[in-house]
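Please read the structure below before turning to the comments.
A single protein chain has been removed from this complex, and every other one stays in its place.
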Amino acid sequence: MPHIVVCFKWVIDETYLRRAPGGGLDFSSVDYKLSDYDRNAIEEAVRIRTALGGTVAGITVGPPEAAKGVKDALSRGMDAGVFIADPAFVDLDPSQTVSLIAQAVRNHVGPFDLIICGEGSGDLYAQQVGPRLAEALGIDCVAFATQISLEGGTLTAQRRLEGVIEVVTAPLPALVTVLPEINTPRIPGVKDTLMAGKKPVRTLAKGDLGATGGPRLQTLAVRAAAMERACEKFGVEEAEVIRFVDALKKRGVLA
Amino acid sequence: MAVLWIFSETTTSTKELLGLGRELISAVGGSITVLMGPDGEGREEWAAYGADEIILLPPLADGLAMEAHIPVIAAAAAEEKPDIILLPATARGREMAPRLAQRLDTGLCSNCVAVRWSGGDIEMDRVVYGGAAIQTVKFLTRPVMATVAPKTFSPPVPEEGRSARLRELPPLAAGTVPGVRIVEKREKRRLARDLTQAKVVVAAGRGLEKKEDLALVEEFASLVGGEVGCTRPLSEELHWLPTELCIGLSGVSVKPDLYIGVGVSGQVQHMTGVRGAKVIAAVNRDENAPIFAQADLGIVGDLYEALPKLITALKK
Partner (left out) sequence: MDFKLTEEQELIKKNMREFCEKYVDPIAAEIDENSRHPAEVFQKLAEGDWMGIPIPAQYGGSGADYLTHICAVEELARSCASTGFTVSIHVGIASMLILLFGNEEQKKTFLVPLAKGEKLGAFVLTEPGAGTDVMAATTTAVLDGDHYVINGTKTFTSNGPTGDTYLVFAWTDKAAGRKGMSAFIVPRGTPGMTAGNHFAKMGLRSSQTSEMLFKDCRVPKANLLGKEGNGLAMAMTGFDHGRTGIAAQAVGIIQAALEESVRYAKERVQFGQPIARHQAIAWMIADMATDLNAARFLTYHAAWLKDQGQPFSKEASMAKLFASEKAMHHTIKAVQIQGGYGYCKGAKVERLMRDAKITEIYEGTSEAQRMVISGNVLR
């Protein structure tokens, strides 16, 4: 019966991001959500547990406000959570996040067979935490799986690369990152959400874990996209559509 | 003076990385090393495209994937301390780069779309928040590492007669052989239509309500002389179109004269694959859709209203 760990992140829902005058980003009306990719990771872990038994524990790093995300993640069928929380844990560098998660996995989670991560986070989408975590823990890594199964201490995964589908095996424990097409995440029912608050959550503060080291990358700026292509907008009326076609012709991309 | 390493996976991506590499090195001086598979196939070409040195990676035992080179590359990089390591933002590159970065305890800019020197530092841009924003990063550690979005940089003009030094790295040390084994490999079906060669690409997105509506997109595409591609949900979740027509990260990258996104919101995973288009156009009913921030021209309106009107206009 496998013990599975899932990593997840509570992220800004980008639908609520607006461009601020001057090219910056307006975060004033943002809402947060469980990163879409992580929903697939959780669903896959819960699917495996439903078939094989075992446990699913979730782990996340974030500011204390991300507690809602822990509840959300638990409502999707995981058994327990580890919440590494500190007001300073915002915009961590992937290497710092990995350092925290690796320490928590080693010292506070217990033996595990499989770690599942989403393919990337919904906000910064660096796609680093999964593969880095495998290295930090010294376990095998399979990224971008579209199908996985466990049998007799072995992970079998189908991964999608450019132009080729690869089926690979790896001895457990291993880490796998999954693509969204691997499953369709559930919509938690009312009872699932109400029960989530009753599941065990281990909250780890900064002091419970060792130092992460400084950031390896420094963010100099985050500005609204679209600097180089100034979009000329057209309406949908006939005259506008004709103007649009003419504009394409003028640019020489339409015969 | 800077030493820049490039990990070579595919011909196209390697040329593009060499294009970027030469741009960076020409500003400060230094050398470019290409790390490639043990057969060294095509290495003369890399010399012409700007490589000063070729490193052949050791042969891999049957069943080992390219990722098995990680310990060898990491050991060499730890010893030789290159200043910059670039990998393609292919699926393999996106797995290998963070693992290498972790081993080298250094920062990595994923899926970088722009690079520049600023003072003595390298700054890179990447796309975040599903395409809504650009993040600019600088590196606090060495080596500087990045995966580079496909079709972002142009291959350099080859110079005949250039040559490159050649050397090999030692095979995997015992105990560093990974447990991952390839047990099966299936080539994806090749389609008659090749999106990557198309002059005009029309991409269908989630704005389409049902599969039958693809006919509308097809009709429009034929009138603009284009091929139809799609965003990932259409091929991978709804299975309306084959995987081969999926544009973006982990799909194909295109560089047509004209790209038109129809009902495409403009998520970074898709837009990364069309960034190289000369002109980007969009039809979307949501004025705030990220695609408008990345397009040259856009119709703000329902595609079910816009496409029939476009079709009429084009038929005239």
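Labels A and B are assigned to the chains in the order they are written; within every chain, residues are numbered from 1.
Here is the rule we use: a contact is a pair of C-beta atoms (placed from the backbone, for glycine too) under 8 Å apart; a residue touches a chain by one contact, two chains touch by 3 or more.
Everything quoted here is computed from the prediction, not taken from an experiment.
Asks: If the hidden chain were put back, which of A:L150, A:V236 or A:V253 would touch it?
Replies: Of the listed residues, the one touching the omitted chain is A:V236.
Asks: Of the residues A:E14, A:D38 or A:D72, which one touches the chain left out of the display?
Replies: Only one of A:E14, A:D38 or A:D72 touches the chain omitted from view, namely A:D72.
Asks: Of A:M1, A:I187 or A:A255, which residue touches the hidden chain?
Replies: A:I187
Asks: Contact with the hidden chain only, please: which subunit A residues?
Replies: Contacting residues on subunit A, toward the hidden partner: 33, 67-68, 71-72, 75, 187-194, 196-197, 235-237, 240.
Asks: I need the residue numbers on subunit B that touch the omitted chain, in ascending order.
Replies: The missing chain touches subunit B at positions 285-288, 300-302.
Just so it is clear, only the chains that are shown with their structure count from here on.
Asks: For subunit A versus subunit B, what separation do you get between their C-alpha means, in angstrom?
Replies: A distance of 21 Å separates the two centres.
Asks: Could you pull out which subunit A residues touch subunit B in their complex?
Replies: Those residues of subunit A that touch subunit B are 12, 14, 17-19, 25, 93-95, 98, 122-132, 134-136, 140-144, 156, 159-171, 174, 177, 179-181, 184, 213-227, 229-236, 238, 240-242, 244-245, 247-248, 251-255.
Asks: If you look only at subunit B, which of its residues touch subunit A in the complex?
Replies: 10, 65, 67, 90-92, 94-96, 98-99, 101-103, 105-111, 123, 126-141, 178-188, 200, 224-225, 232, 236-237, 243, 250, 252, 257-258, 268-269, 278-282, 287-288, 290, 292-302, 305-306, 309-310, 312-314
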